[in-house]
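Shown here: the complex without one of its protein chains, the others still in place.
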Amino acid sequence: MNNNDHQLDIFDLLPALIDLKGKRIVVKYGGNAMVDESLQKKVVDDIVFLDLIGVKVVVVHGGGPAISEHMRRVGLKPEFIHGQRRTDNDALEIVEMVLCGKVNNQIVKLINSHGAKAIGLSGKDGNLIRARKLIREVINDGNFDPVDMGCVGEVERIDSSIIEQFFKIGILPVIAPIGVGADFEDYNINADVLASHVASSIEADTIIYLTDVDGLMLDQDEPSSLIRFIDAPTAKSMINREITGGMIPKVASCIKALENGVRSGMIVNGTKDHTMLSSLVFPGEVGTMIRAGL
Amino acid sequence: MNNNDHQLDIFDLLPALIDLKGKRIVVKYGGNAMVDESLQKKVVDDIVFLDLIGVKVVVVHGGGPAISEHMRRVGLKPEFIHGQRRTDNDALEIVEMVLCGKVNNQIVKLINSHGAKAIGLSGKDGNLIRARKLIREVINDGNFDPVDMGCVGEVERIDSSIIEQFFKIGILPVIAPIGVGADFEDYNINADVLASHVASSIEADTIIYLTDVDGLMLDQDEPSSLIRFIDAPTAKSMINREITGGMIPKVASCIKALENGVRSGMIVNGTKDHTMLSSLVFPGEVGTMIRAGL
Amino acid sequence: MNNNDHQLDIFDLLPALIDLKGKRIVVKYGGNAMVDESLQKKVVDDIVFLDLIGVKVVVVHGGGPAISEHMRRVGLKPEFIHGQRRTDNDALEIVEMVLCGKVNNQIVKLINSHGAKAIGLSGKDGNLIRARKLIREVINDGNFDPVDMGCVGEVERIDSSIIEQFFKIGILPVIAPIGVGADFEDYNINADVLASHVASSIEADTIIYLTDVDGLMLDQDEPSSLIRFIDAPTAKSMINREITGGMIPKVASCIKALENGVRSGMIVNGTKDHTMLSSLVFPGEVGTMIRAGL
Amino acid sequence: MNNNDHQLDIFDLLPALIDLKGKRIVVKYGGNAMVDESLQKKVVDDIVFLDLIGVKVVVVHGGGPAISEHMRRVGLKPEFIHGQRRTDNDALEIVEMVLCGKVNNQIVKLINSHGAKAIGLSGKDGNLIRARKLIREVINDGNFDPVDMGCVGEVERIDSSIIEQFFKIGILPVIAPIGVGADFEDYNINADVLASHVASSIEADTIIYLTDVDGLMLDQDEPSSLIRFIDAPTAKSMINREITGGMIPKVASCIKALENGVRSGMIVNGTKDHTMLSSLVFPGEVGTMIRAGL
Amino acid sequence: MNNNDHQLDIFDLLPALIDLKGKRIVVKYGGNAMVDESLQKKVVDDIVFLDLIGVKVVVVHGGGPAISEHMRRVGLKPEFIHGQRRTDNDALEIVEMVLCGKVNNQIVKLINSHGAKAIGLSGKDGNLIRARKLIREVINDGNFDPVDMGCVGEVERIDSSIIEQFFKIGILPVIAPIGVGADFEDYNINADVLASHVASSIEADTIIYLTDVDGLMLDQDEPSSLIRFIDAPTAKSMINREITGGMIPKVASCIKALENGVRSGMIVNGTKDHTMLSSLVFPGEVGTMIRAGL
Partner (left out) sequence: MNNNDHQLDIFDLLPALIDLKGKRIVVKYGGNAMVDESLQKKVVDDIVFLDLIGVKVVVVHGGGPAISEHMRRVGLKPEFIHGQRRTDNDALEIVEMVLCGKVNNQIVKLINSHGAKAIGLSGKDGNLIRARKLIREVINDGNFDPVDMGCVGEVERIDSSIIEQFFKIGILPVIAPIGVGADFEDYNINADVLASHVASSIEADTIIYLTDVDGLMLDQDEPSSLIRFIDAPTAKSMINREITGGMIPKVASCIKALENGVRSGMIVNGTKDHTMLSSLVFPGEVGTMIRAGL
């Protein structure tokens, strides 16, 4: 089924919109959906409309291609290990500048220009995100070897009090994935993972991952293979099998959020029109909904 | 008199501290005071202590040398016209990245690591700063010629409601000098001027300009020539005469703030120990206090 | 232009909806729009959607044909003088029972079943409407003769504090046109006039009269004669000339509201689809907007 | 002992009044106490005084003779099965009109005219009372046969949030016994039973049933047989034995309230002077107090 | 007319009590009414009942005979000049100890034991009363000679914010007439005068002076000469003529309060039963009511 078949007529949606009122939703926004300007506008329209009808939205974003692009501009070479950016101190400086000084700013401005009231945050603001160095291991000749990813961190604790205060005064938080250590070191955090932590810290109703595919599909080339509903244990068992590549951190983080009390997760295509809103008001028709299970 | 002669003993200061409680103070922080790390720590100590005793502090910062440095890194050539950076679109991207993604972040983190709760803002956050293109003129062959400064803006309106909300929930705002136009263009704004606008928008009691000299001096080489108190009209008459160079925008902005209801202005040396706090508790002994006049 | 041409697509409307947020709107609901059940549902959809997006709505309703019908059932004969129901004590008992025990209840239930939280009020609730006996005069042989309309009242004072409290706790008030005198007599009040008083008491942004024609028309049979915008003085001068019959109290009450500070008035066709919402988001395209004038 | 022997002197009562402050009391008002106008005034005086000294009062009322009277007026024949009115759709229309448009209005107005601030509610207002069809059975030839009572309902759920909000803003709720089903059908509910549900939903301290006898009496003709205190289990065992007729639903509902956490119940004579207040300040001297038991 | 003729039946009084709700009343309590224990109890009953029905009461008290008595006990000789106690430093110590450590405590305890929540204050608490040395003059050989009254003060300023905060949290303030100077000296203040200042600082509705006569009387021995209503200018013209002795400061202070916005003043007999409450509910029948005038 094609998203575009849905007319977003107010009064068809009214009962679903009434149900959404007061809900808490974390949107992980990144990748290609963030690059195209006209797509950006539609995602932001969805966000602003949700805000208008009383949904409490938090946006967590990544940096995408802009980081690598700027790194190259200053003569640094992007390097990835198993899909995660190795971030030395020089890289980190660029990562933060792009994330906080460019991407975050831009999303905030776009949301505000459409009539909501957003404020950009990184983990440094109000000690929002406490992180620690992430130790990854790779299998090497049958051994697990730790790999130094540099300034890449994992979340230790989210202080959601600021998000709660923002909700109370009608401000929509837009969060860049930078955390601070007990040692006051900065860490770059995977945005998919961060979104999951943020969602459980605010006891979100739904976490939405915007991707560039229509959802979990058994066969990427076969639209009819889209999984409309799936429970978390089943989804978990599909990781590294049917679920591969960039979809893994999204699905794994989504499952983690469900295990920590978030009620449902959505994998939706952020490169198509208004799929985020559609997925909320037409669950099962747009995107894949992951539920906690039996 | 040397600042360092002042022992900042709690109980000597107590009556002055009691008087400060509940006051609103805007601090313009920039230049060299921002570069040296141990100086930074002292300025931040002052800010955190003021926050602790119930002073409502707003920090407005510039970018200083970091902007030019990063521009050069990406192959752009910094260009200044009468002390103001000409900012084309390419430059603006760097300006924002450095201001919001590096300098602002750093100040926020430093303040938070000392125990207060700061959040960084630019004019994009919550539509804080509405700006418009600044038209400057230079005298050219006896004619006033407009000069295109690029994306350099002047303040049209400060929406101080967010600052007020932050004050209520105990958050200290740290503001980067980026504004947004009605046309949703971004503008780089002079931080000295912005501080003045912010101060009048919140009806501040005091605006403090941190510089690298001890205050207004008739003779820079003669410490005894420091002016301890001056009224705004007198200060105004000294602009372009005794007051020159980088001191001009500070003093002019400070006078503007006084004309718009701010009660007093301070020009203090941010490169010496705890001069900000000292200037507040020992007015007349540290820095120059500018008062509205008769 | 036909109302039905408007697709009420959320994202076309978004900027207009953002503007509506927080506005205060009084809706006079009555006549035929109230009789047909499917029309009722659409009017209520509009009301519930406005409530959802943060508009503060008050509904004021009349009783329409239901009153006369029930009077006949108990053997009373409805009697009208210049379009106003003569209401003796026996009639008043029926009027109140129908207004409060049937019509008001029904509107409240319909609104609540669609997801908002309405509470029905008459002027007796919390002393909302203080009224006094209305003295009308008719021209008789060239003399003005007072006519005893019975228990028909005019508004002396609205105590809007309850409406304000309802707004604060998210309750939508639905008001039946019964007032109470200083003498504790009950009075039936013209609902068009009451809506005007309610609107000025809460400093409403807009008052909307739902009728069964498309707006003010110079020629009822000629759709193109619809007046899209008109100022209050011009409208006033048309009363008893182009404006006749049941439209007179609506337009006169609307003008009165504008004179007492309400910002705009709308005359819209409540028997067509979603004209109320359309008139708010497409002013000039649906219904007639009356503005205070120069 | 005669109630009238009590002088309601303020200062004799002061300690008892101080104890009442802040208590929550549900008053079931109906029957003959509601018919006589001078008795009404006294009951309302008691209610308004309790409100004045800070007691949180809720009034739940029935319709009494007014319903049957109006039904006859429109040619409907009242019909009762085991003391409960069979209510078909035609009857229900009249029941609602009389309850909400006449009886409720009148009580609200009377309370307000004495200086308190009451608002009338039915189960439709703010979805206060969710009901479902009541299935009753009668013994017929030794079998239990279900009897169709028509639109008679039983309480499924009370949403007391509106009552709580009214308490906070100083409004006294007066509740008519109409509920709404999940199917949006209206239901007539027994007011004695409704009072019990309301009382437990707000964790009332006391529920008071106003009747036309002095309390529970072993012999109606012998004043000295009045039971002053009784515990719930004992009272329960007396149902259908010493307790008969119209007293049964009152006592049974009262016991139900006690089982659901209400602290005490009173059966008092609403046709005598100020018995409600007297029963509260002279427990054991006026009316019968039912207590939860050991 | 004798006060005791009034039955303080709750329901006779109800309309008057409703009117009192929310009013602000300052009671000057002192002299003989304070000495007799059973009279104390009645005055306190009145105060507690007023508090119960939502009247905002402030009690201001004097010290009466207890001060002189204790002074004599420690060997000091009470000395009066024109009715005012000369208060040297030794005397002041005793004055404060008796006022704050005995009289105030006792009133507070009595009020609390009857069920209200009172807190005792002197001018030292929360800087409530700022005073300055009172300079009095006596006519001596035709000259005005200043007399040194010692530590006797006049009110410079009342900081009513604490009283307002107490009102908000349901606490009844009981104030002893001690003020503090800018020099941090303590001053004894005339309680009649203080009551007047307190009343105007909180914009009281009524100030009540409890005395030991029935009100203003043209002939103390002739009950029928009691003045029931009088306006302030007339009362003023009677000072030093019909009004003499200890009544002068009461009437003069009362007039001062009326000139500063208090709506009415009462002079009532605190040695008779419940005259304070009676004077409020039966104005014109008990005590003398002084009104601001035409």
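A, B, C, D and E label the chains in the order they appear, each numbered from 1.
In this section, contacts are C-beta pairs under 8 Å (C-beta built on N, C-alpha and C of every residue); 3 or more make two chains touch, one makes a residue touch a chain.
For clarity, every value in this text was computed on a predicted model and none was experimentally measured.
Touching the chain that is not shown, out of E:40, E:105 or E:225: E:105 (per the contact rule at the top). When the omitted chain is restored, the residue from E:23, E:86, E:124 or E:157 that touches it is E:124.
Although one chain is not shown, part of subunit B still touches it, namely residues 7-11, 13-15, 17-19, 21, 42, 45, 48-49, 52-54, 114-116, 274, 277. As for the chain not pictured, it touches subunit E at residues 70, 73-75, 93, 96-102, 104-105, 108-109, 112-113, 117-122, 124-127, 162, 165, 169, 171, 178, 180, 184, 186.
In the analysis below, only the chains that are shown with their structure count from here on.
Averaged C-alpha coordinates put the centre of subunit C at 55 Å from the centre of subunit E. With centres set at the average Cα position, the gap from subunit D to subunit E is 47 Å. The centroid of the Cα atoms in subunit A and the matching centroid in subunit B are 36 Å apart.
The set of subunit B residues touching two or more other chains is empty.
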